[in-house]
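Removed from the display is one protein chain of the complex; every other protein chain stays in position.
Labels for the chains are A, B and C, by order of writing; each one numbers its residues from 1.
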Amino acid sequence: MTRVSAPTVQEVQTTFAEALCAAHEDAMRLDPSIVLLGQDIRAGFPFGATKGLVDEFGPDRVINTPISEAATMGCGVGAALAGIRPVVEVDFSGFLLLGLDQLVNNGAKLRYMSGDQVSIPLVVRVGQGPLGSFAAQHSQTQHAYLAAVPGLTVLAPATVQAAYDALRWALVHDDPVVVLEDMRLYRQQGTLVRGLAPDDITSTLHREGTSLSVVTYGHGVILALQAAKVLAAEGIEVEVLGLNSLAPLDVAGIASTARHTRRVLCLADDPPLFGVAATIAMVAGTEAHDVLRAPVLSLGSRPVPTPYAPDLERLVFPTVEGVVEAARRLHGWEE
Amino acid sequence: MTRVSAPTVQEVQTTFAEALCAAHEDAMRLDPSIVLLGQDIRAGFPFGATKGLVDEFGPDRVINTPISEAATMGCGVGAALAGIRPVVEVDFSGFLLLGLDQLVNNGAKLRYMSGDQVSIPLVVRVGQGPLGSFAAQHSQTQHAYLAAVPGLTVLAPATVQAAYDALRWALVHDDPVVVLEDMRLYRQQGTLVRGLAPDDITSTLHREGTSLSVVTYGHGVILALQAAKVLAAEGIEVEVLGLNSLAPLDVAGIASTARHTRRVLCLADDPPLFGVAATIAMVAGTEAHDVLRAPVLSLGSRPVPTPYAPDLERLVFPTVEGVVEAARRLHGWEE
Amino acid sequence: MTAQVQARVDPDTARDLYSRMAVIRRFERLAYRAYERGDVHGTVHVSIGQEAVAVGVIGAMGEADTVLSHHRGHGHALAKGVDPGQLMAELCGRVDGVSRGKGGSMHSTDVANGFLGTMAVVGSAVPLAVGVALANKVKGIDSVCVAFFGDGAVNQGVLYESLNLAALWSLPVVFVCENNSYAITTSADESTAGEGVVARAKAFGVQAESIDGQDVIAVEETAARLISGARAGRPALIEALTYRFMGHSRGDPPHGVYRTKAELSEWTQRDPLTLLVDAAGLDPATVEALDAEAAAVAEAALAFAVQSPVPAEDELMRGVRA
Partner (left out) sequence: MTAQVQARVDPDTARDLYSRMAVIRRFERLAYRAYERGDVHGTVHVSIGQEAVAVGVIGAMGEADTVLSHHRGHGHALAKGVDPGQLMAELCGRVDGVSRGKGGSMHSTDVANGFLGTMAVVGSAVPLAVGVALANKVKGIDSVCVAFFGDGAVNQGVLYESLNLAALWSLPVVFVCENNSYAITTSADESTAGEGVVARAKAFGVQAESIDGQDVIAVEETAARLISGARAGRPALIEALTYRFMGHSRGDPPHGVYRTKAELSEWTQRDPLTLLVDAAGLDPATVEALDAEAAAVAEAALAFAVQSPVPAEDELMRGVRA
């Protein structure tokens, strides 16, 4: 668990998508074996996370693929098996399903099945969550499923810096890493310090507090921090733990905040049943059972294919108001 | 929640696989719109769950497919959309990944996305778990992921009768149903009463007890019942709740057993983090927080691609001894 | 060829074809504008330039036949008889939308009109069409299913799995590839090796033809022939060569990034509406009248859409287990 650090001099203001682009760039300069595979990635379509890279690194390293997700993922796994570092970009969550056989059956398992002879330094970047009226097939989350696959590392950055760090770390890691990018974050502004790949990706204590803990990841961190401001005005001091990695999971970090505040709200972007919140809740419950002053609460999305109409879609995913309300309930809980 | 009923006269002894075959047969006699799609299903290969059906129903209703899982699943979804009832058989869990786009993006979402105009009465039968040294790609579980997909119903029968009932119910249900068949159960013997499709699939209280509850599904029920016998000799009376359905989940049933025994062991076939146990634990923890006398414990598989060597594989999945040990720990827990 | 075409089409048919294409054209223009104004949400893919494919193929279909389509599907919906007002309401996320506002531009369904739906995952409607055709065969219903998709779908494996099933089982299904030369910014040449989808389909035992997708009469004639073959158990694939006159979706300029202005203007000279006017010798007054009618239909559609209520909260969990 790292704490938010004090500002340094090399900071720039940028967006989440630009930070990803910068991470690609910095890593590719250092490691000529990195190649990017994806649809329209030379053009940087649609989110700009690869924009301009073809100009610096050329079309042999920034490779437009046909719309062939299964073979592209398999090609990524095979290229990694043969010792280069491919990044496979999948723009929307729904398309990842086409490549899952290759990712899960081959990518995640080859090291183990080979008796530790091979490594698969593959990075898969996937857009997650809603983007705003892109409807059900384009607005899904796959955090819980991917984090359940032995052999995969699953990152879920929440901030500009975390996005950069996640990708830089993934690009020096020797096993497959999936970077789950909440699409609502791509245009988010923040400060970025470019530099070295971090040693580790764990979790960030975004805010300290004593009243209760919100444990979350990705876009949830934004909601939690906004909610914390509202709640602070009411005297409720919220601690916000952001999980930059879901697999491995920072069990010690969850335990520590749970034991500290003794009230835990798990905030996720999928439905609580069989979603990320269930796992956070299990960990918090097991690790802090003896000190908890309230049941662990879980807040997630409604169990529904994401509707197109904005007026329905906004009912599906957690909101700041929803977090505030749940936090109040948790804070006021009397055994 | 149903209780195990007293024996009746029409009982026969049969296997889990034969019970599935009988369910296909009984349903197909009643509903001429049921067709089966799968590889080598005319031959009933490999588990016998469709053996001999082609003789009675002919090759137009029992259709051998090429090895084309994506198109076969899509074909199933399309056929269901057009008003017949296809059953798509997928022999091993690993192959399901090839059909997930069709199942999850189309099958599960079409009713909702169409504004409730269409229904997709598709049944997907998938082998799950280990079979014994079939190695990593053939020995996976997908319960948690599938149960997380809005629009899917996910069943996980544990007994011969439950297998029959699950499939009969699925074959009169109007939305997609995935029947997850633990491959270790196919040859299991048990009593079967053939008859009507049940009204509902929820959970079964396989054993009543006062010391603690094991909440589980599929093969876990077998383990739990065996463990319960061992534990009874030690004076520990285990209640065993078997979830025949994971989605919808019998939240009330879990709550009821948790509040009754006040000690809960969640037993699953996948790793606890991001697995089924996490969700059971969350539900039990939330619903019984005020009365629990110990943290909810979770027992699942080790987070590893299933190894081939029998001596390693047996370390991966829960065993009777493992359940007994966890139950003892839970029973002896002092706050 | 023009002469030949002209001989094949009587004035009534020509007016009818023109009118149906013109409605699509005006609908799409308004849809795009409605997107810019914020009435249509998310993204929008319009089919301006490709109207002859929708109108020609679907014009050759019977009432009992069905259509499946993809992200660029408004034209197919309209050609299949979906009410323009309900379609536009869908694009606007309103409760009178053909899918109650839950599907949007990428997922309109209208079962009553045999429009079974549009899938946004490239290529994924194709096996559904095979399944629909299988169901029709099992039920003994005389109905052909047509699946529309783009050149981008030509490298999705499921297309070939589907062609194989269709040929193997002699299913009443027709696959229509609208080759508009681009999948977003990627040209078909950059992404498709070999001789193209027609040669590929033939190798899978599916009869296949490549045609001029701007010539609505040629499209309809070919489609009629291949659809009747499909009805008799010979599945077929049509590759219609066409062009999208606009960018891929909202925000994407029609030229300048991945295709040139010259290429665009070469193709806009092959506008399916004007080609038909020339081929059929429709007089300017008729054309003007038909255009005005089409514009009125589109305007009425948008007016209907924007007055329709947004879905109430209790719509959220309708059609799904809570």
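Simple rule for what comes next: a contact is a pair of C-beta atoms (placed from the backbone, for glycine too) under 8 Å apart; a residue touches a chain by one contact, two chains touch by 3 or more.
Since this is a predicted model, take the numbers as computed values, not measurements.
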Left-out chain, listing which of the shown chains it touches: A, B, C
Residue of C:Phe115, C:Tyr160 or C:Phe304 in touch with the missing chain, whole complex considered: C:Tyr160
Listed residues B:Glu25, B:Asp40 or B:Glu208, member touching the removed chain: B:Asp40
Residue, one of A:Asn106, A:Gln188 or A:Thr261, that touches the chain absent here: A:Asn106
Residue of C:Lys139, C:Lys202 or C:Arg250 touching the missing chain in the full complex: C:Lys202
Hidden partner chain, residues of subunit A it touches: 33, 35, 60-61, 63, 65-66, 68, 70-84, 86, 101-102, 105-106, 110-118, 150-151, 153, 175, 247-248
Touching residues on subunit C - with respect to the absent chain: 155-161, 163-164, 167-168, 190-195, 199-200, 202-206
Positions on subunit B where the hidden chain makes contact: 39-40, 42-43, 45, 64-71, 94-95, 98, 131-138, 302-305, 307-312, 315-316
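Note that only the chains that are shown with their structure count from here on.
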Other chains in touch with both subunit B and subunit C: A
Subunit B and subunit C, separation of their C-alpha mean positions in angstrom: 41
Separation of mean Cα positions, subunit B and subunit A [Å, integer]: 30
Contacts with two or more other chains, residues of subunit A listed in rising order: 70, 94-95, 98, 135-137, 303-305, 307-308
Sequence positions of subunit C contacting 2 or more other chains: 97, 99, 101-103, 107, 119, 121, 157, 320-321
